[in-house]
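Note that one protein chain of the assembly has been removed; the remaining protein chains are unaltered in position.
And now, chain A:
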Amino acid sequence: MNASLRLIGIFAIVFIAAPLLIVVPMSLSTSASLQFPPPGLWLGYYASYFTDMSWLRPTWNSLVIAFFTTLLTMALVVPATFALVRHRFYGKSVANLMMLMPLAVPHIVMAVGYYSYFGDLRLVFSKTGVVLAHTCLSVPITFLVLSANLKGFDRNLERAARSLGATPRQVFVHITLPILRPSLTISALFAFIQSFDETVVALFISGRDAETLPRKMFDSIRQEADPVIAVISTLLFLIVALALLAPHAMRLTRRMLATASRRTTPRDQT
């Protein structure tokens, strides 16, 4: 690789990592509001995050909402994706477009829509309302991930299973589902993160009872700029980092176990 390309690469990494380099020290700060560089180091704001109900309740709300959003999204998107990828029917292209629509409409427009429409349905300021709205927003990305994977799925695998004596239901349980499991997990993760992350719609319709974490952070930064925000950001980063590293760690241990077991079966050499 030539030197200038390498330099650009380093700049890009620094640029992407810069917010982290600022947020992590701020979370350890002694100052009363968000301030960089921190005047002193202290773990007190971690303690206050884990003890203050005004932070824990929105965290719990966000988790509950993200969980049910994921559940509902998958319940809708999995059958829809199978239908759209595998079957031909009248109005298919319109259906395809509708699945992706929320991606094209600005969140603020959606939020205003939900605010007035959910008002009539008495769904404003309720977790149910937020779950419904977040599900709409999660559908396109989940659908995109899943349909890309389903298109690459070799249907001969299912045919082979049928010929070997499996009913369509057994084929789904024993073959289709296990092979698609990684892509199902990833698309569910996308739905979860999309909901957990979402601010604009939550600002409009979550209200006090269903207040989500991003909304609470947004309110906080406008009012007192509580360093707890930096704590939460740091914790979220750690969770994501762990989630990303977990598969690598698992693969590594599996490989080590495999080499260990292979050494004990000398017959297998070709």
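One rule holds in what follows: a residue touches a chain if its C-beta (ideal position, glycine included) is under 8 Å from a C-beta of that chain, and two chains touch if they have at least 3 such contacts; residues count from 1.
Simple rule for what comes next: contacts and distances are computed from a predicted model.
Enquirer: Given that one chain of this complex has been left out, which of "Molybdopterin dehydrogenase", "ABC transporter ATP-binding protein", "Chemotaxis protein CheX" or "Heavy metal translocating P-type ATPase" is its protein name according to UniProt?
Expert: The chain we cannot see is recorded in UniProt as "ABC transporter ATP-binding protein".
Enquirer: Hey, which of A:65, A:161 or A:230 is the one touching the hidden chain?
Expert: Residue touching the chain left out of view: A:161.
Enquirer: Given that one chain is not shown, which residue among A:86, A:151 or A:174 touches it?
Expert: Here the residue in touch with the unshown chain is A:174.
Enquirer: In the complete complex, which positions of chain A touch the hidden chain?
Expert: 154, 156-157, 159-167, 170, 174-175, 178-179, 265, 267-268
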